[in-house]
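A short worksheet on the structure shown next.
Missing here is one protein chain; the remaining ones are kept as they sit in the complex.
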Amino acid sequence: MNSLINTSYLVASVCFILTLQFLSSPKHARQGLLIGAFGMTVAVIATLFKPEIVTYKWIIPSFLIGSLIGTAMSAWIPMTKMPERIALSHSFGGLAASLVGISEYIRHDPFEMSRVTVAALGFETFFGFLTFTGSMMAFGKLQGFITGAPITFKGLNAINIAAFIGSIVALVIFVIHPEMKEIFYTVSATGLIIGVTAVIPIGGADMPVVISLLNSYAGLASSATGFAIGNNVLIIAGALDGTSGFILSMMMSKAMNRSFANVLFGAFGTGGGSAPAAAGTDTRAPQYNQGTIEDAVSTLEAAQSVIVVPGYGMAVSQAQHAVRELGAALEKRGATVRYAIHPVAGRMPGHMNVLLAEADVSYESLFDIEDINDDFAQNDVVLVVGANDVVNPAAKTNKQSPIYGMPVFNVELSRTVIVLKRSMNTGFSGLDNELFYQPNTMVVLGDAKKTIQAFKSELETRE
Amino acid sequence: MNSLINTSYLVASVCFILTLQFLSSPKHARQGLLIGAFGMTVAVIATLFKPEIVTYKWIIPSFLIGSLIGTAMSAWIPMTKMPERIALSHSFGGLAASLVGISEYIRHDPFEMSRVTVAALGFETFFGFLTFTGSMMAFGKLQGFITGAPITFKGLNAINIAAFIGSIVALVIFVIHPEMKEIFYTVSATGLIIGVTAVIPIGGADMPVVISLLNSYAGLASSATGFAIGNNVLIIAGALDGTSGFILSMMMSKAMNRSFANVLFGAFGTGGGSAPAAAGTDTRAPQYNQGTIEDAVSTLEAAQSVIVVPGYGMAVSQAQHAVRELGAALEKRGATVRYAIHPVAGRMPGHMNVLLAEADVSYESLFDIEDINDDFAQNDVVLVVGANDVVNPAAKTNKQSPIYGMPVFNVELSRTVIVLKRSMNTGFSGLDNELFYQPNTMVVLGDAKKTIQAFKSELETRE
Amino acid sequence: MANELLLALYIFVLAGFLGHHVISKVPPLLHTPLMAGTNAIAGISLVGSLVAAGGDFSHASTILGFIAVVCASINAVGGFLITDRMLRMFRKKGERRS
Partner (left out) sequence: MANELLLALYIFVLAGFLGHHVISKVPPLLHTPLMAGTNAIAGISLVGSLVAAGGDFSHASTILGFIAVVCASINAVGGFLITDRMLRMFRKKGERRS
C-alpha cells in the first residue's frame, strides 16, 4: 500500500513537470494542464488511503467547501483582477502550509522528531505565515483596501530588522529545543509580523514583484513541508513554484531596470498618477497637441499600418474588447493592425496578453518588443492605449532618468502617434513623458474605452 | 563520515550539472569544465575515506596507469580522430561498469541482496558489456580495422534475435534466482555478443549515431550501478550521459532525414565513396565544368563575398589550416569570408566546428544553416570543401531521393560554386549530386588540402 | 536522519535546476497563466492537509487540518480551472473558441 501511494506521488511529480513544460507553447498548454490535474487527482486519491487517515468526516465537507469557493472564484473573477486573485491564492497556500506545520507540531512528541524534521517544521510555519500576511497585504494594496502608497513611519525599519533577527534566533533555538512551545509560536508570530511590515512600505504598483516573490516563499514553505513529512512531491512542487516565482520577479525587476533591493526597500512608486514635476528651471507648461475624436479618426482612416501599444490604462478602463473591435474595423478597411506587448506593460507579467486573448485577439498578432521594435520606423500610426512608461523615450535618451536603460518601444519613429489617456498625469514611475509633447504626437484625453468606442462609431459614420 | 561522503556526492552532482549548463556558450564552457573536474576530485577523494576501502595498494598504481594513459591519449590524439577517441572511451566506461558489477556480485551473498539491487546489477553488467564490445566494433570500423561496409550474413538476424530474447529471459531468471552464477554469466555473455552482432551490420559512416547511442547505454549502465550500490551521483551522471547520447543520436538521424530504425537495421552506407549510379536509362555521363587552379583563383579574386562549406572531405584531407589561410588571404583582399556549417557535415556532431576552431577560425565566422541559408542568393562564390550530401539539391527537389526532406544549403543560388573533391564519386549517402553538373558550378579535382594550398600560392603570385 | 535529509536535498536541488530550465522556456505571452498554473500545482499541499484533517490526533489538529484542506483545495481546484479559462482564450487566427 505504502509503496503504491509513494509511486502515485512520483507520477504526480512527473505530471507537474510536464504541465510546466507544455506551457512553453500556447498550442499545447491546455493539454499540459489536463496532465497536471490528472496528477493532482492521483496524488489526492492515493493520500486518502494513507493509514493515518481514519475518517473522511472532516475531509469531505472541507474539500467540498474549498472546491466550491475555488470554482466560484475562477468562474467569476474578471481577467483584469488576475493580480488580486493570484495574491489571494498565495495567501491560502501560505496559510495551509503553516496550519499543517502547527498541526504536525502539536501531534508529535518533540523528542521523537529528528533535527531535520524540526528545522523543516520551523521553516514551513515561518514561510507559510509570512506568505499569508504578505499576500494579504499585497491583495489589500491592489484592491485599494490599503493605500497603495508606500507606508513608512519612524521605527518601521527597526521593527523589520528586529523581527528578522528575532525570527532567525527563534528558529535556531527551536531546532535545539523543539519542546519549547513558546519558541515555536514565536517563530510563527515573527512570520506573521514580517509579512505585514515588509510589504506595507512597498508601493502598490510594485506589488506584482512582491507577489512573485511571495510565490517563491510559498514554494519554499511547500518544500519545507515535504522535508518535514518526507514527501517528495511536495518538495518537487515547491521547488518548481519557488523557481517560477523567483524567475518572474527577477524578470520584472530587470525589465523595469531596477534592482531587487530597490523594489523591496526603495519605497518606490506613489501608487497612482501624479502631475508631472516641473522640468528644471523651465516653468512654462510644455505644449502638446490635443486632438479630437475626429482628428484621430481621420489619421487612422488614412493609415496603411497601425500598431497598438496597450498599457495599464487599458486594464483600468477594461478597453480590451473595444480595442479589438476597432482593430477589426481598421483591418476591414485594409490596414494591417499589430499589437506591441511590452514585458512589463500593465501590472503583471503577461497582463496585456491575457486581456487581449480574452477579447479574442489572436496571439499571432501580438509581438514582443524584440520582434516589433524595428518596424515602428516604417509604420504609419501608433495607438497608445493607456501606456506611458513603456513608451517613454527618456529611457533611451536621458541618462539622468530613473528608468534609463529600460527597453522601450520606439513609437516616436512612426509617422503619427495617438495617445489615449485621461489627463497629463504620469504613469507608474511618476516620470513625465516627452513623447506626449512631440509634434507628431496627438493626445486624445478621456477614458480609453469610451474614446475607442467613439473612434469606432465615428469610423462607421464615414463609411 | 558517511554523511560527509554523501554530501560530497551531492556537490559532485551539482558540479556536473553546471558543467553541462556552461556548455551552452563557448565563452564560459571552460569554466564549467573546471567546475566538473573539481566535482570529480571531491567525489574521488571522499570515496577514498569509505570504510570498505582498506588499502590503497592497488588503487594508487591503477589510478596512475589510467591517468597516464588518459593524459597521453588526450594530448596526442589529432582532432580528426575524435570519433575514434570517443568510441574508445565508451568502451572503457562500459568495461569499468560491468567489471564493478561482477565484483559486486561475487563479493555479496546473493540472498542478502534486495531484488532491486539484483536487477540493477544485472542491467549494469549487461549494458556495460554491450557498450564495451559495441564501442570496440565502432572503433574498429572507424579505424578501418574492420571493414566499414555493413557486415551481414545469413543467420545474423537470427543470432541477434536469439541473443536479445536470451538476455531478457536470463535477466528475469537472474532476478528470481540471484544465486545461480551461470545465469549471471549468461547475462554478461549476451551483452558481449549483442554488442558485436548488433553493430557489425551497420555501415561505417553510421557509426556516429551508433556511438551516441552507445553513449546513452553507457549512461544507463552507470545509472544502474547507482541503483545497485545506492549511489546518487552515479544515477545522476548516468542519466545526464544517457539523455545526452540519446538527444545527439536523435538529432543526427533527424538531420539525415532517416529514422532511428533505418540507421540501426537498414545496413545503410557503403563506408566509402562509390561511382554514381547510372541515372535511369540515360547512359551518357553528364557533363560538368572541370576548372583549373587558375580558373578558380580568378573567380575567387573577383568575389566580394565568399561562403565556405566544409564537409567530410575537409576532415579526410586535414585541410582546415589551409582553409583558414586561404580565407585570411581573401579577407585581406577585402572579401568577406563566412563558413556555413551543416549539423551533420563530417562524421560527428560539431565535427567541422572543432576542426575549424583548431585552425584558429573564430566561432563568430561559423554559421548554422538557419542563419546563413537565406544569404546564398546574394553571395558571389561558394567554396565547397569536400562536402557532398549537405549541398545536394535533390534533398529539396527530388521526392524519390532517399535524402528528400533533409535540410541542405542553397549553394546553387550563389553566382558561382567551386567544388573541391578528388573524383566524381558520391559521398556518404551514395547518391549522385546534380549540383556538380550545373552551369554555375566549377569542379576542381584533387585532394582538398593540396588544392587549397595551390589556390593560395596562385593568389599570392597575383598580388 | 542525515541520509534522509540528503536524499530530500538531492530531490530539491534537482527540481530547482529543472524548474529553472522549464520556467525560462515559458514565453512572456503565457506568464500570467504560468503564475496561475504554479498556484494550482501548489495545491498539492492538500496531501499534507488531508492527513491532518482525517487523522485521529486531537481536536486542534483536526480543526487546523479542516481549514488547511479548505485553503489548499481552493488552490488546487480553482487554480486549474482559472488557468484553463485563461488558456482557452489564447487562440490562433481563425481558430474558433472552444
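Which chain is which? They are A, B and C, in the order written, and residues in each are numbered from 1.
Here is the rule we go by: a contact is a pair of C-beta atoms (placed from the backbone, for glycine too) under 8 Å apart; a residue touches a chain by one contact, two chains touch by 3 or more.
Because the structure is a prediction, the values reported are computed rather than measured.
> Which displayed chains does the hidden chain touch?
A, B, C
> Taking the full complex into account, find the residue in B:3, B:103 or B:397 that is in contact with the omitted chain.
B:103
> So which of B:3, B:114 or B:292 would be touching the chain we can't see?
In the complete complex, the chain left out is touched by residue B:114.
> Identify the residue among B:127, B:184, B:227 or B:455 that touches the chain left out of the display.
Touches the omitted chain: B:227.
> Touching the absent chain: which residues on subunit C qualify?
Spelled out for subunit C, the touching residues are 7, 10-11, 14-15, 17-18, 21-22, 25.
> Considering the whole complex, not just the chains shown, which residues of subunit B touch the missing one?
Within subunit B, the residues touching the omitted chain are 9, 12, 16-17, 19-21, 23-27, 29-30, 33, 36-37, 40, 43-44, 47-48, 50, 52-56, 58-59, 61-63, 65-67, 69-71, 73-75, 77, 79, 82, 85-86, 89-90, 92-93, 95-97, 99-100, 102-104, 106-107, 114-116, 211-212, 215, 218-219, 222-223, 225-227, 229-245, 247-248, 341, 343, 348-351, 353-354, 357-358, 360, 362-366, 368.
> By the contact definition given up top, give the residues of subunit A that touch the hidden chain.
2-3, 6-7, 10, 13-14, 17, 232, 236
Heads up, the rule we're going with is that only the chains that are shown with their structure count from here on.
> In angstrom, rounded to a whole number, how far apart do the mean CA points of subunit A and subunit B lie?
A distance of 46 Å separates the two centres.
> I'd like to verify one number: the distance from the centre of subunit A to the centre of subunit C, where each centre is the average of its C-alpha atoms, in whole angstrom.
About 17 Å, centre to centre.
> Hunt down the residues of subunit B that sit against at least two other chains at once, touch-wise.
Not one residue of subunit B touches more than one other chain, so the list is empty.
> When you check subunit C against every other chain, which residues touch at least two of them?
Those would be 2.
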